[in-house]
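Worksheet: one structure, shown below.
Yeah, one chain of the complex is gone here, protein chain that is, but the others are all in their spots.
Each chain gets a letter, A, B and C, in the order it is written, and its residues are counted from 1.
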Amino acid sequence: MKDLVIRPLAASDSKEWRRLWTAYLEYYETSVPVEVYDVSFQRLLSDEAGEYQCLIAEIEGKPVGLAHFLYHRFMWTIEDTCYLMDLFADPEVRGKGVGRALIEAVHSAAKQDGVPSTYWATQEFNYKGRMLYDQVASRTPFIIYEKGD
Amino acid sequence: MKDLVIRPLAASDSKEWRRLWTAYLEYYETSVPVEVYDVSFQRLLSDEAGEYQCLIAEIEGKPVGLAHFLYHRFMWTIEDTCYLMDLFADPEVRGKGVGRALIEAVHSAAKQDGVPSTYWATQEFNYKGRMLYDQVASRTPFIIYEKGD
Amino acid sequence: MKDLVIRPLAASDSKEWRRLWTAYLEYYETSVPVEVYDVSFQRLLSDEAGEYQCLIAEIEGKPVGLAHFLYHRFMWTIEDTCYLMDLFADPEVRGKGVGRALIEAVHSAAKQDGVPSTYWATQEFNYKGRMLYDQVASRTPFIIYEKGD
Partner (left out) sequence: MKDLVIRPLAASDSKEWRRLWTAYLEYYETSVPVEVYDVSFQRLLSDEAGEYQCLIAEIEGKPVGLAHFLYHRFMWTIEDTCYLMDLFADPEVRGKGVGRALIEAVHSAAKQDGVPSTYWATQEFNYKGRMLYDQVASRTPFIIYEKGD
């Protein structure tokens, strides 16, 4: 898409980043406390190892999407792996390649950092997401179990 | 099980750890280069943030199982989350609670370290594993996509 | 949708029925011999017990979709059950409620015939179909195994 730009998160994105992440969390019918917004935003900007990074998609200067990703150790290789945790595009720009561009940008950034592979989890019934993911990645046979408090 | 002990990996476990991890990797019909064994073993013993840790299950002093787990950031909480990557019990001790004890020990260790939740991935058709996981954890609706080289 | 009519298959539908069913089979990347078209068409019109029935969706007099369904015994109830095998709407009319109307019409016909429940199978990755099915029916935990020649 012509006017689509993918760029790192900046401190000046605070308001738009909160808007986008809130919309993302609403998709999952969840919410997080204000404290999590504050701490997460600082961490995303910290540029430290072990912290998530954030890429922002913008169209004509307006943020319309985000991706949060993390490098972490992988037992089976010397190199780390890249976990793409949150991916979001504003509903009004859906179908314009924002999600695809964010995935590709995360994967490119990871490879430049020596991280060859990127993975993410999605709900089995996230049909719209999976239409895209089937095109740009491979579905693995893995499912996730969780042991909570 | 009476004589089952779960304890941290020690430098003296090198040989048995290699044997157990090899058996685990063979289950997945994969293998890793010698270099990965060497680097991974050092990392497991390093006790540094961002590295996997390893718990060994032993019966009557003989290592019979292992678990590799990692704490990493989680966007939705202040606390980290715990990823249990590799879990293995020798086939000859299956059904004696080794896998269950390792999962519980990882989860306990994580909670003591302020990490409330532990998750892992398994192949949809890992029936024997899932018989256990359904008892000790919750299946989520998440599946995994991977974007490789 | 205003001009959408659901009606039984008629002998005069031969050509359009072949067109629609071919398009359906192409979705599944399969084809059947001419003989199967001929025999199946006769069976659909035969009005005999144990044969599939066919409903045609038409818009402004033009056939744009079809449903093939069969009543068969069900061990767990006195009543038969209804198996909806083939469901198709022309791509150019998608999103206009043709699939939904066909499902509802099959289910209504079955109920009028004393068959309380209708079921169908779909590929796990038929995302567009499942967006509809999730609205009008319940996903069961059942998957299908097949033992061929």
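One rule holds in what follows: a residue touches a chain if its C-beta (ideal position, glycine included) is under 8 Å from a C-beta of that chain, and two chains touch if they have at least 3 such contacts.
Remember, predicted model here, so these are calculated numbers, not experimental data.
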Chains in view touching the one left out: B, C
Footprint left on chain C by the chain that the document does not show: 25, 30, 32, 35-36, 39-40, 43, 49-52, 68, 70, 72-78, 83, 85-86, 103, 107, 111, 116-125, 133, 136-149
Those residues of chain B which, in the complete complex, touch the missing chain: 125, 127-128, 130-131, 134
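What we mean here is this: only the chains that are shown with their structure count from here on.
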Approximate Å spacing (C-alpha centroids) for the pair chain A, chain B: 26
Gap in Å, rounded to a whole number, between the CA centres of chain C and chain B: 48
Intercentroid distance (Cα basis), chain C paired with chain A, Å: 40
Multi-chain contact sites of chain A, meaning residues that touch two or more partners: 124-125
